[in-house]
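Could you have a look at this structure, given as structure tokens, before my questions?
Only a part of the assembly is drawn; its chains keep their places, and the rest are absent.
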């Protein structure tokens, strides 16, 4: 999927443009070194910046606003730490394990050929989904780094307000290594358009489609969150004491930054500044809009007042659900997907959670897990050309292939199942391990005092 | 000397202060408090979780005064803080044994 080009894009384009015809004819296609289009490169640089914005400050504040002020810094710290430690891991070995060929284990994980980013230079290129279109490999690495960094940070919300920082400091890098990287490899690794027949990851080979990470990021983190909430246990005073968001202002701000950043997340996943990226972009605006309205409608039907937190949560659920579908659905399809995700996640965060009684502090499972599942399976439906979707490009045929909603939904469901199992089992094992080593949970006094003081020796506000 | 303590609604503060200034009350101290009483609180809902909040924000005003003025102060507060709706609040009178002005060290009624 990568290619070493010996010259910079622009010179090559100009050179080829200006080249005397005879020479151009003589140079048949293979002689032309691939170059990155500057427009694509510009877009991927920006998309990376946008996804970084999602984690810190976006997700940090979205989550932080929802906890009580005595735990504000603990959540911010956990998210910032996740970003920092994963960024380093990604360079050391994460990128290599996720995005190189893994030999015998290739169905599940990559190899160490590019550990320490060995061999990557400013001239290295990564192929996009269009044959012959490349972006600088460093841009691809950085873009994928931001995905790897936000996913474990999402889990934090499920165990917030009671897990020890030490436990997370150990768990997050382990989880990225043993859960995120393999799932990313299974879903996303392939040979690229120029080698589409090469061995790919397990779920990719199965034909599952996931435009920007519905399974890899959201179901993965959502399920890990549920497992975490169950293993760490309920907060002291859960269901007895007032546990209300300490600043919905920060939650709105965080959600707004998440939304904006998500445009880079989804439309950047096109890897090109193309019409397809523009489709993903508009879908990433209208699906959450629909989902916000869906949640508000569900609230009104449930005889509650329409709430800002509801609209925000709905919008995030819509963003989650449209993630796997962004480049496949029509805008109308995306709106419908959003509406449904908004209403279903409302049910999950209220009825379902209450019935099962787990304490998923910030509804990571209810929004990312359930929203991710709605999106992953819904993608099988809205991607259908019969419903205005783009269908799936068949690289062998060089055209969009035949599409059967039923069979695609089946494939999608299988991919969902594999992700759930991998994440649930992997997360459970790692959490048990961490519990042994450092203990997962703050003691009662610390939890009462708040993790900000007990874990970090600081307070968020001094007014 | 007496300490007159009144619990009132926030939006009556300006009126009460004006009424007290009319009486030549030279000072008062105000605290944000939460009140529980006949006035009902409200319900908040966050992602479907309902919380009944029974406490209502109120202001507490404390005026240290010489005894003679106490009744006038009570009357003035009663008149200016009243809206006629449940939750208008209370006035309590308690004894003060001594008062000192920190700046000057004056004591007794001179300190007020």
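Read from first to last, the chains carry the letters A and B; within each, the first residue is number 1.
In this section, contacts are C-beta pairs under 8 Å (C-beta built on N, C-alpha and C of every residue); 3 or more make two chains touch, one makes a residue touch a chain.
All figures in this text were calculated on a predicted structure; none of them were measured in a lab.
Per chain type, the number of copies found in the complete complex of this structure file is summed up as A x3, B x3.
We adopt the following convention: only the chains that are shown with their structure count from here on.
Distance from the chain A centre to the chain B centre is 54 Å, each centre being the mean of its Cα atoms. Per the touch definition, chain B reaches chain A in the complex via residues 44-49, 51, 53. Across the complex, chain B is touched by residues 242-245, 302, 304-305, 307, 309-310, 313, 346, 349-351, 354, 363 of chain A.
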